[in-house]
Each structure stands twice: as C-alpha cells, then as structure tokens.
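One protein chain is absent from this view; the other protein chains keep their places.
Think of it as A and B in the order they're written, each chain with its own count starting at 1.
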Amino acid sequence: MTHRIPGKGLIDRTRPLRFSFDGREFEGFQGDTLASALLANGVQLVGRSFKYHRPRGVLTAGSEEPNALVEVIEGKQKTPNVRATVQELYGGLTVQSQNRWPSLRFDVMAVNDRFAPFLSAGFYYKTFMWPRAFWEKVYEPAIRRAAGLGALSGLHDEGRYEKAFAFCDVLVIGAGPTGLMAALVAGRAGADVILADEDARMGGRLLSDQPEVAGQSGPDWAADMLAELAAMPNVRLMTRTTVTGVYDGGTFGALQRVGLHLADPGDLPRECFWRIVAKRAVLATGALERPIAHPDNDRPGVMLASAVQSYVARYGVNPGRVVVFGNNDSALQAARDLTAQGVQVAGYVDPRADVSVLEEFPVYPGGQVVGTRGRLGLREVAVRHGGGVSMLTAETLALSGGWNPSLHLTCHLGGRPDWDERLAAFVPRAGMVAGMSVAGAARGRFSTAACLADGAALAAEVLADMGIAGHDMPLPAAEDRSYAIAPFWAVDAGGRAWLDFANDVTTKDVQQAAQEGFSSVEHMKRYTTQGMAPDQGKSSNVAALAVLADATGQGISATGTTTFRPPYTPVSIAAMGAGGRGMGFAPERLLTSDSQTRAMGAPMIEAGLWYRPSYFPRAGEATWREACDREVSMVRTAVGVCDVSTLGKIDVQGPDADRFLDLIYTNMMSSIKPGRTRYGLMLREDGHVMDDGTCARLGEAHFLITTTTAAAGPVMRHMDFVHQAFCGDWAVRFTSVTEQWAQFALAGPKARELVNKLLETPVDAENFPFMACGPARILGVEGRLFRISFSGEMGYEIAVPARFGAAVFERLVAEAEAMGGGAYGMEALNVLRIEKGFITHAEIHGRVTAFDIGMQGMVSAKKDCIGKSASQRPGLMGPEREQLVGLVPVDPQAELSAGAHLYNENDPATRVNNQGYVTSAGYSPTLQSWLALGFLRDGRARHGQIIRLDDGLRGRKVACKVVHPVFHDPEGGKLRG
Amino acid sequence: MRISCPCCGPRDRREFTYYGAADYLNRPALDADASAWDDYLHLRDNPAGETRDLWYHDPCGTWVAVTRDTVTHAVIAAEAVA
Partner (left out) sequence: MADLSAREPCAGLGLPLTLGGCRLAALPVERITAIQPFPGKVAAVETVLRAQGLRFPAPGHSHEAGGARIVWAGRETAFLFGMAAPEGLSAHAALSDQSDGWAGLRLEGPDARAVLARLLPIDLRAGAFEPEACARAPLNHMQVLIRRAGEAAFDLFVYRSMAGTAVHELTDAMRAVAARQAAVR
C-alpha cells in the first residue's frame, strides 16, 4: 500500500484486510471501500466502458459512481455491477472487473473505440433496421453479446433477502450536517425519528472534507451527535440505507445493505427493502459534484474534486500530484484543502479570468484542460491558458463543474425543479412532495453553517406543523463561505469529451442528436442513451442538457430536465421480492388429513392455496391412470372417501338470511325447508356465472352455503359487497367457517353402510333422504351430515370440528378399505364429475352464462337476483352462444384434451371456423371411453352430430360425437337411491 | 398510496382489492330499461381530477368508497358504503 498517507483517514489501521481483484491479492483496512483500497494500492484502472471499452477508473466516492462497476464473487455466485465506491472492504472480498475480455489491461472489444465514428448516437436505430428478418437472427444476438454490463452466474440466487416495514413521525434522509441537525432537533423534541443514510458511517461531508464544527473536527462532532441520537429511544439510525423512492401518502422505499459488507454474514440477509411510512420527511441528501467535459476526461485518474478530498481525508489515500480543474469557489477551496493536507497540487485551472492567483500552488486563470495523457492511467494534463498549452505532470486530475443539489426524490411524484442561474443548478420548488421539506445543500445551501442552520430550522418547522413543541437549539459555529460559479460545461478543443461515462455519451453525441432533430431533452436522452445507465446520469445529466441547450440555443431553463423516477440507486429484484420465495410466495394450506394422505404415498396437487391428493397409489400400479381408474371404479361399485374440506363454507344467519340468499343466488333459497339442501348458482351482476355450490338450511334463520375451493374468497367479497351496498340494514350476518370444519365425502353404493359405521344414530333412505342435512353425532363428536353428491353415486358428506379431522379420515379410510373401497383423489374426483356432467371452474370460467351451461331454468322468474337483468339481455342467450355439451370420441380409446378447439369435420382449423372448445377431458373406466365436456356453438341443438376436436399443441385430431353432458346415470337413480 | 379504512385506519393500498367506480352502488331496478343497466354496468367516466371508487379492505371485510384525485393522487375521503 504505497499510496497511503501515514496516519491520515478514518480507516482502522489495526485491522488490515486481504482482498483480491482480478486474481491479484491486495491489502486494505477496515473502513475502506473497495475503491479506496484499490486506489491505496495504486490501482487506477478498474473497468472498461460500456460501448467503446475504454479503460476507466474511479470517478466518485459515492453511490453515483458511473465507472467503477465490478463483479463480486462469492463461491459460485456473482453479483455484477457492484459500485466499488459503495462496496465496503472485508477480509476475503473477491472481485473481478467486468466488461472486458480477455483481461482488463488488454480488451479485444476496445477495437470499438477505433470505430467510434460509426458507433455514435442513434447507431443501433440507424444500423439494425433492415432487412427486417435480420433482427431476430443476427442483430439482436450480436447486440446482446456485445452489450450489457457484467454477467450473472446463471445459478439460483441462494442469498437471503428481507423486507420490512417502519413507521415514524419524521424521516430524515441523509445524515450530513443538515440531516444530523434535523434529526437532533426532532429527536430532542420527542418525535419518532428515522435517520437514514446510505453510507456505512454517518456524517456525510463532515467525514470527507472535514470542516470544523463547534471547534471540533467534522468527524468528531458527527460522532458526538450520533452518540446522542443513538441514546434516544425515539430515534432509529439506519446506516447503509438508501431511500430509493417516494410514493403517495408519505410512503418511502429504502434499500438497506445488511450483510454485504461482512466476510461471514451468517443468517443475516444480504439486503433489506424497507417500506417506511412517515408523517413528514426532511430531505437532507446534500449535493453531487459534476465533472467538466473536456477531451479524454475519462482517463483513469480523472476524478471529481470532492472525491479526491474524500479519498485523502477519509481514507488516507495519496493521490500523487493533483491538477484541479474547476469553475467555482468550491474547486479552489478543494485545491487549498488538499494543499493543507500535504497533497502536492500541480496546478489549479479555472476558466474564470478573475480567479485569485495568490495561492500556494500555480493558478491558471482563464485556463482550460484540453487533454490528458497516459495509456491506462493519467500521467499528464494539457492545460491551455493565456500563454499557450502547458503539459502538467499529474497522477490525478480533480474536476469540479459545480454542484447539483440531490433533489431526485422530490421529483418522484411528478414535480419539476427550477433552474437557479446563480447556482447554475436545478433546485427544488416548494411543495413538490406533500409533507417533505428539503434542507441544506439539497436546496442549494452549500456552506456548513448554512446546512446546520437549515437542518435545524426546517426540523423546527416540521415539528410545529405536527404540533410538537421543540426546544431552541444553539447552532454550532462552522465555515460559512460563499459559493460563486461561472457556468462552464464543456471544453471546445476537438476530440471526444465525455458526459455520461457509464454509457459512453460524448458532447458530440448530444450535439448530433440536436442536429438530427432530437432536440427535446427526453428525445435526446433516448437517442443518445444519456443517463440511462445504472447511475442514471447523476453526474452527467445537467451538463448534457446544458450542451443540448447550447446546441438548440434554447437555454437550460427552457430545455428542462429529464424525469427522475425511483429508484434513486439500483435495487436488486431479490430485495424487492424478498419474502416471496417458497412458502413466502403463497401460504400452503394443509388439510387435516394431510399427514395421513402423504403417508399413503399420494402425490399432492395445488388447488388454490390448498394441497390435495392427486391419487392414492397402491402396490402394482405403475401409472397414475391405473390408480385413477381403480379409484373411479371403487366409487362406482363400492365406496370412496375424499377430503372435501377445501370447499368454502359460509355460515349465514339472521331473520333476513333467506331474503339475502334469494338475492345472491339465481334460484329460490327462501323456500328450502330446514333440514334440506339445495344446489345454487350465483351470477355476477354482468350476467355471467360467478360460482356454484350448495345451500343447506340448518335452521329457520341459519344457513350454511358452500363455494368452490378457488372462489371462496371472491364469493365472500361479493356477498360483503351486495350486503353493504344494497341491504346493509337487513338482519343478516355471515362469516367463513371453512377452517372450522373438516368435511369428507363418502360416495358409492356402499356409502350409507359406511356412514352408519360412524353415526350414533344410523340413517336410512327415508329418515335422511337425498339433499337432507342436519346435526349428527359422529364417533361421539357433535358434527353435521349432508346427503349430497358430486360423483353421481349415493353420497354423504360428514363434517366434524377440524381437530377431529385427522382421526375421522383415518377411521373412514380404514372402514372403506374393509368394504372394498378406499380413499380417492382429485384425478378420480374429476373423472367422476365429468362422467356425471357436473361443472367446475374449468367450465364456469368467467365467460359463460347460466344459459350456456343449460341452467337458465334456475334463474327464478319470481324474484330479483344479482345478475338477473343482465343475464337476459340480448346476446347472452340464444343459438349463437357456445353451449355446454358432452363429447365422446368415435374411437373410444382416442385421447381427448382440454384446451382443444372444435371444428366442423372438413373445415380447416382457423379462427373463423371455430365452433367451440373443450374444457375438461378424462378417461372413463365406467364407460370404457374417453369423455370430454366443452362448449359448442348452438350445442344443445347439435346432439348426435360429429365434430372434430383439434388440439394444435399436441397435433391431435379426433372425431367426436356431440352428446348430452351427463354421460352416466342420466336419470339420477343412483344419486337418489 | 394509503387509504384510511373506516374500521382499521390508514393502511397501504396493497391491503385493498379494487372493484370499480362508485356507480356500482346505484343499482337500477330489475325492470329498468336496458340502457339503465348498460349505464350501470359498463359506462364510466374517466375524469382527470376527482373520482370516487370502491375498494374492499380484505383484512376486515369493509367496502370503502374512496374519493380521490387522479391527477394529484390525493385521497380526499374514504367512507364505508354501509
């Protein structure tokens, strides 16, 4: 580490850390960033540029870095586009440069730089246009290979990510002098404060240019204030946290780096994405320095003046000989500060003619930097001044084109900033974000004293607004220098002068865009890609639009800015989606019979959020079809048991319950007698079918209705709407009892024999007929019994409180197996209901009407119901509608598939010939044939016709006979028996 | 965006399910003519400015009529429909 100044900086020299960059081992210290550690090791070249593959170094010392993007390697994982200026050093950190091949020092693609005249603005748009057929096969793959920054590992990301929510009175964004003062004032007044700062250490520029505050050094004063804040229970300090977005209603997105700076993060997440809700916010994000566009200003060793100060003062990096090129007082001050710190300033170059020359370093008033030299790092700076061009020997060129207030967040809700001629910068307008106050350098108050005062004053204002009494706080003394600037954006000296380093945009590109008519700032941006890289043009946008304004002669104020949108800095998708993997993606709802079902070897299938058994394999069965066929036959000949607890169950009570059910169902529910159940159909108000289910009247004013598994939530929401919107005063209340009851279907000719093995009081065909319901004591437990069927066989459903579900299922399966039956799964359930022509959401998929499924007769003529009026409008019934039919293949063994379309026998399979489609299909062991349900235009009038099922995906064409959708026991004798 | 549920207080809009314009509250009579039902079901204004629409607060089951401004995104009022 030859480039370190002894004793200087806030790094911990007692804790050296080894790290590697492109396979070479280096040493840095705790407190270094990767960028400072590389610079301290004399490494200036850290990457290659995006388009021309030019050698690039570190430009900044913050999150706005456009150049120094690297890949961090952790085992097999790679994280591309990590900013070396943000990545903290840890022992064992392994980093690789990106966007180069085969090596950083010799990059084959650097040949692009020679072809630069052909790769200028709009190159892609102009070149890769014709012939059109070339786009997909030639151009796009070529562009994709050559473009892009960094590479992913291609492996699943095993890292842990986290999301979290926070609430506060005052969110202070940025912990420099302004933010610290604001947080102190608000914290001392007792407000709930969150102070968020993107750096690992709070203090902002107090740590980098280290102005004296209250007689203390900047870092010491910041440390004292932070200690006070940390001791306040009402203040939360969030370091490494970038507030990335502002959203409506006082909501902020913030990305916290949690484990990325540790060699062994253990169970720590890599990042946490916070959603912070704040009553008020103080934006104290400071300002970002901007470079000056001059020929070859992108050479490694060229940095922002503030970055040089930061590397010297905070990290103790020796920058070698420094030339400072600036157009403002802060640049001159940087040269003085560097000199005071023992750095050799080889020259101060300022285009202003009247700049002070009484300095300890050579000053070039009216001077400009017109070029740089050095193959992979800066060696010489060419300065044009009154006396001609001088070559100054320097390892570092410090640029300062002035300061841009970091007002990005104020624009996230659509606000536009104002151009301030005096500061030559955009400044926020009042009221751009409701509840947000902008303080300090973020609104163009640049001296330390002004920042401290502004932070305190705005915090006091915010407190007063919220009705919180604040104390007067004496302001600590600090420098209060004025800031003067003479706008100067680009040196006119031929050659290429870079604006956007990350996307390789030069002043010529912007001028060319203007010439070619892309003169609005938004068009220029898209044509040149200015500001579209990961850094979003933080250091280049203002200069680019100044160059544009110059080219169009419009002036900067009229030119305006592009739109700042969230996120302020890149946010990994993994952090935004944190908590959404595995079980976090969706809850797993498990049946009470789940353990036994899995123990029986049943593969599980998702039904909504529920996990249900597909089938229960038995010894000797090689395929699911064998198991399914056996289970279907078992139900048709003996008895089957199926857990049907997933169906939504809604308990409806009250004197007006029957009226209410009449309103939501098409058919009459008020006429059901207690102890009886009725099938019901619900429509949406637009006349289409919403759901179907059963409605059991348990008592005079007590009903239990069921919904399909997937529709349980939507039906509840619908019922709440109908009730609250149209009849809130009716005496009806309902609540979900889905989870309260475990419910099992017993189906088959031996169903009654099975149910009677569990009932204390046996039932028979007379005392408990088809569609009966009522309470029942089941194995000593108070439960419910329903005589309903979804299989077409004699069926009972028994319900017990969920705690007994597992035990009842176990008992039912054992008893059923002893009777030649057993458990059946979803596959068999599906075949059974297709055989019987019963519909599911495969059929009632949202676009079908009661007429389409042949249930128009269920829309009662005697009463109103939701959807009734619309269901009768023209176009929702009639021969032009596709109607539910059954389909039987002419060759019974020809496989049918859902999703296939239907065509008349000799018609080609084109859209205009489409006659309908298949919704459900399965093999019926009962009828020894494939069967399907589907919708066919005027289908009910076409029973007996032959239609062609055409499955284009599977290349399947099958001649089918159109039949009534009930294939099995159409008279229903078995069902009622 | 945050909406104040009349039952639960201010909550993130992700807790709510959107339905549509508050016009859905004005259900025509069964025998109203087809154009009244067409209006009710399908015809909507698309105002740049104040609008009123229906949101369901899933956690508590309350239907909320929200008055808001489509230009400024301000939520002006939120009241239970019943």
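In the analysis below, a residue touches a chain if its C-beta (ideal position, glycine included) is under 8 Å from a C-beta of that chain, and two chains touch if they have at least 3 such contacts.
This structure is a prediction, so every number in the text was calculated from the model and none was measured.
Residue-wise, the contact with the chain that is not shown comes from A:779, picked out of A:779, A:819 or A:877.
Within the full complex, the residue among A:361, A:624, A:679 or A:730 touching the omitted chain is A:730.
Within the full complex, the residue among A:511, A:592 or A:708 touching the omitted chain is A:592.
Contact between chain A and the unshown chain involves residues 160, 162-167, 192, 258, 262, 265-269, 275, 277, 579, 583-584, 586-592, 595, 609-610, 651, 653-655, 720, 728-741, 758, 760, 779-781, 800-808, 811. The missing chain lies against chain B, touching residues 7-9, 11-12, 14-15, 58-62.
We take it that only the chains that are shown with their structure count from here on.
Averaged C-alpha coordinates give centres for chain A and chain B that are 26 Å from one another. Touching chain B in their complex are the following residues of chain A: 247-251, 275, 277, 413, 434, 685-686, 716-717, 720-721, 723-726, 728, 864, 868-870, 873.
Note for the complex: chain B touches chain A at residues 1-2, 10, 12, 17, 19, 24-25, 27-28, 30, 32, 34, 37, 41, 54, 56, 58, 61-63, 73-75, 80-82.
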